[in-house]
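Sharing a structure below in C-alpha cells format, with a few things to ask.
Note that this complex is displayed minus one protein chain, with the remaining chains in position.
Take a look at chain A:
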Amino acid sequence: MEDEFFGEKSFQHYCAEFIKHSQQIGDGWEWRTAKECSDGYMCKTQFQIKNGTTASHLGTPASVHACLPTEEDLELAVDGSEVMESTTASEVIKYEYHVLYSCSYQVPVLYFRASFLDGRPLALKDIWEGVHECYKTRLLQGPWDTITQQNCQLHHIMAEHRGASCWSESISELC
C-alpha cells in the first residue's frame, strides 16, 4: 500500500521530468507556481471544435501530438497550426488541464475545466457527452463517481477531477 503513494517533493521531481519530456515533444505542458506559497502544478491548455471530430491549434507550434496521458481526455486529431477562420467563438472549446498534488491522498490529481472562448463553462452534460467511448458506459452508470466537481485550493477555477477510484491509474500514467 505504501508503495503507491509518494510525497510532494517526489511529485515536483517527476513533474520536472514530465515537463522536460513534454517540451522535447512539443506537447504543451508547463509548470506554474501558485501565488502566496511554494506549491505548484502542471498545466496545459487545449482547444477543440465542439463536434469533437477535428481540432485545430490556435496560436501554438505546428504539428503537435495532442494525446494527453489522461483517461477521460478526448483523442484529438491535429491538422497543423491553421486557424479555422469559419469557426465562431461559441463553437470552440477550451480545455484546461491541471495536475496538482493532493496531500490528502498523496497522489497527483487531474483537474480539468472546459469552457467556451468567452469564459462560459461547458454544461456538465456536454462534458459527459465528450468523454471517450470506452469510458461512456462507466460514466453513465455513475457520473458522479467518475468525475467530481471541485473547487481546488490553489485557485478559484471551478475544476473537475477524477473520482477516488482512479488514483492508481493516474500515477502510472503521469510518472
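The criterion applied here is as follows: contacts are C-beta pairs under 8 Å (C-beta built on N, C-alpha and C of every residue); 3 or more make two chains touch, one makes a residue touch a chain; residues count from 1.
Keep this in mind: contacts and distances are computed from a predicted model.
Visitor: Given the choices "Origin of replication complex subunit 4", "Ubiquinone biosynthesis protein", "Enoyl reductase (ER) domain-containing protein" or "Autophagy protein 5", state the protein name listed in UniProt for the chain not shown.
Guide: Per the UniProt record, the undisplayed chain of the complex is "Autophagy protein 5".
Visitor: Identify the residues of chain A touching the omitted chain, counting contacts across the whole complex.
Guide: Residues touching the hidden chain, for chain A, are 1, 34-37, 103-105, 119-121, 123-124, 144-145, 148-156, 158, 163-164.
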